[in-house]
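Working notes for the structure below.
All protein chains but one are shown in place.
By written order: A and B. Residues from 1 in each chain.
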Amino acid sequence: MDIPYTVKDRPDTGLYNGKLGIWLFLASEVMLFGGLFSAYVFLRTGAESWPTGADILNVPLATLNTLFLITSSVTMVMSWASLKLKEFDKFKLYAGLTLLLAASFLVVKYFEYTAKFHHGLFPSTNSFLGIYFTLTGLHVLHIIGGMIVIFFFWMPGAKMWESDPDRFTNRIEIVGLYWHFVDLVWIFLFPVLYLL
Amino acid sequence: MSTDHHKESIWTKYIFSTDHKIIGLQYGITSLVWLLVGFILMMIMRYQLAYPGNPVPIVGNLLGEGGIIAPEMYNSLGAMHGTIMIFLGVVPLAFGAFGNYFLPLQIGTIDMAFPKLNAASYWMYFVGSIVMIVGFFVPGGAANSGWTSYPPLSVTATMGQTVWLLGMVFLITSSLLGSINILVTVIQLRAKGMTWMRLPIFVWTQFITAFLLLLAFPPLEAASVLQLMDRLVGTSFFMPSGLVVSGVVQNYTGGGSPLLWQHLFWFLAHPEVYVLILPAFGIITEVIANNTRKPIWGYKAMVYAMVFLGFMSFIVWAHHMYITGMGTSIGAFFQTTTMIISIPSVVILTTLFLSLWGGSIRFNTPMLFALGFIPMFGIGGLTGLPLGLAAADIHLHDTYYVIGHFHYVVAPGTIFALFAGIYYWFPKITGKRTNETLGKLHFFFSFIFMNGVFMPMFVQGLAGVSRRLWDGGEIYAHAADVLYLNEVMSISAWLLGLAQIFFIVNMIISLRGKKTGETNPWGATTIDWTDTTSPPLGHGNFETVPTVYRGPYEYSVPGADKDFTPQSEKG
Partner (left out) sequence: MADLTPEEIKHHVKTYVIVFVALAFLTVVTVAISYLDLGVGASVVLALGVASVKGALVASYFMHLIDEKITIYWTLLITAAMFLILMLLPLGNMLAQTKI
């Protein structure tokens, strides 16, 4: 006996298990980042003074990073679409591009962080930097986590395409949903931290 | 998830099993051990409260100079007692053990939606619990800033607090994975005919609990990250400017807010208390329906009340913060929502109580615990009302009254329900029966001594005795008249501990007893009882997955030949 609805949709809900699972996980992630955003709002509103993001942070670099992530979201959904069209090579290409763009994001972040440290700006320096490093740091951890999973499906896990293509396609859809969420968080992080 | 019948090693069959029943048992055994550990910590604390200044026997030398518990050690015991009982004991037992084992059986499916994730949740819990205990062995001892870990105290505390925070990260992750599993399982894997309004109340409670855990825990995880940053990296999320401790100006950047921690903490911790009680409501409902041989009165009312309770639980949290100087308007808001949330609790308790009317009541051990639950939870709930009203709370906040209130709901409340569940489902898990005499002794003595421990706390609280006092209030004049109650409570606590021996012995001898061959000795209607062997089959639970034709509590249906009509019976 196999667990039902791992690949096929359950008729009354129209969902397969993994899709519901990942959306529930994303709901919890909304609350996780929400907790940090709530802390940001609380601290900023209660603060006597608060710096403008652009005065301390590098807006052009972050804009570039935003474009990297948005593009990686496109390549991620294209990798799924390629599988739906049974074009495995295109999947590999797009998934690889996604990883490349994600890595580029991390490289930019590395330069951003080290530049801050070089100028003596640390999380402990003030509340703004504290919440900046924490929010972007947690986001970076999520990017790394996503990259590990995408890499797994890009390389060793790709053999599931041979044995169970529909299930593999669903897994890529699920990973994609996670990845888009990570992009979504950045879409809010960027203006809040850098532009306001 | 295929069922290849290759040989399973002890690792795959038991230790890293993905079978929900084994995982349920893992959660069950681990959590019962932690409940005992948490209880022992409290028995030690209660010695000092009864006899302050006297060395604690046996373990005294581990606790402080001359065998007397030092204040910091007392605080460690207290903080860890709370943490262990809630996060390592009650929730893993109520949700991880009972939920995992019985939910798939009650909805008619072969396992949870994500079996490997399920195993991962258990092991995260296990690792998290070890991390928590490691706290006792680091320099400075375990966390000692209360299970509530309020800054600035927690940020300036010794290493044990960092260990606590790391442990919480593991436990929260475990909980999140478990919640996702329960939610997807209930939504996606219900058997044919198992509509939402035919679900046993036990399943509803697990479902709502999972939602609470899913959405309420992450802000605490965020807050834990922030507190770790404050402790390890020198940020000041929670550290106010100009903090002075014992005359020494603290070296923090400042600009932070201790209240921010309180908000993020209680955003979880209030729904958490409903996490503690909802599974208990579920278990009690099963036991009462079964042992009155009639349907639950007000099934729909109960479901709607629980769903409403779940939602409301997210907007009452600041009633834990009435005395932080909040303005009257916001205090009034939270007071109003708090009063409103008492309504569904009353509805639920009333439906349980009314369900007894006209029943053919069987006074077996699970039923005794269920019957005991009702008035005990009633006391717990009623004593919550003055706490929920801001004006009265000014007098009662942080006193023993609070401790009495919440222990009544969790100890002779939830824990009685969990015992009821263990005695009720023991025959299904093992195919054997427990000893009724030992069970009844366990119940009666536990009932008496639970009240002996917790009732005097209301008296002490009303007199103004604060909580978390290492000497039980000895040095305070206002506590003098009620100080004698400390000894009463401590003796009750130790006798309560002894009463658990009836349970432990019962478990041991019953496990070594013979299988009875009965699969449904209680004559229950739900498919966990009617369509499985005892214990249920290893791979897949059911010979044939049942179809459901009716509601969960069709007892004493007029015209039926038996006094119970199984959910899966046609016609």
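In this section, a contact is a pair of C-beta atoms (placed from the backbone, for glycine too) under 8 Å apart; a residue touches a chain by one contact, two chains touch by 3 or more.
Since we're looking at a predicted model, the values are computed, not measured.
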item: Hidden partner chain, touching residue among B:Ile44, B:Leu63, B:Val163 or B:Leu259; value: B:Leu259
item: Residue of A:Phe42, A:Phe91 or A:Trp154 in touch with the missing chain, whole complex considered; value: A:Phe42
item: Selected from B:Trp164, B:Phe211, B:Tyr252 or B:Phe447 as touching the chain missing from the view; value: B:Phe211
item: Interface with the unshown chain - residue positions in chain A; value: 7-9, 13-16, 19-20, 23-24, 27, 30-31, 34-35, 37-38, 41-42, 45-46, 54, 59, 63, 66-67, 70-71, 73-74, 76-78, 81, 84-85, 166, 170, 173, 176-177, 180-181, 183-184, 187-188, 190-192, 194-196
item: Missing-partner contacts on chain B, residue numbers; value: 187, 211, 215-216, 219, 257, 259-260, 263-264, 267, 314-315, 318, 321, 325-330
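Rule of thumb we're sticking to: only the chains that are shown with their structure count from here on.
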item: Residue ranges of chain B touching chain A (in the complex, touch as defined); value: 1-3, 109-111, 113-115, 176, 179-181, 183-184, 187-189, 214-223, 225-226, 229, 233-237, 253, 255-257, 260, 263-264, 267, 539-540, 545
item: Residue ranges of chain A in contact with chain B within the complex; value: 1-6, 10, 13, 15, 17, 20-21, 24-25, 27-29, 31-36, 38-39, 42-43, 46-47, 122-127, 130-131, 134, 138
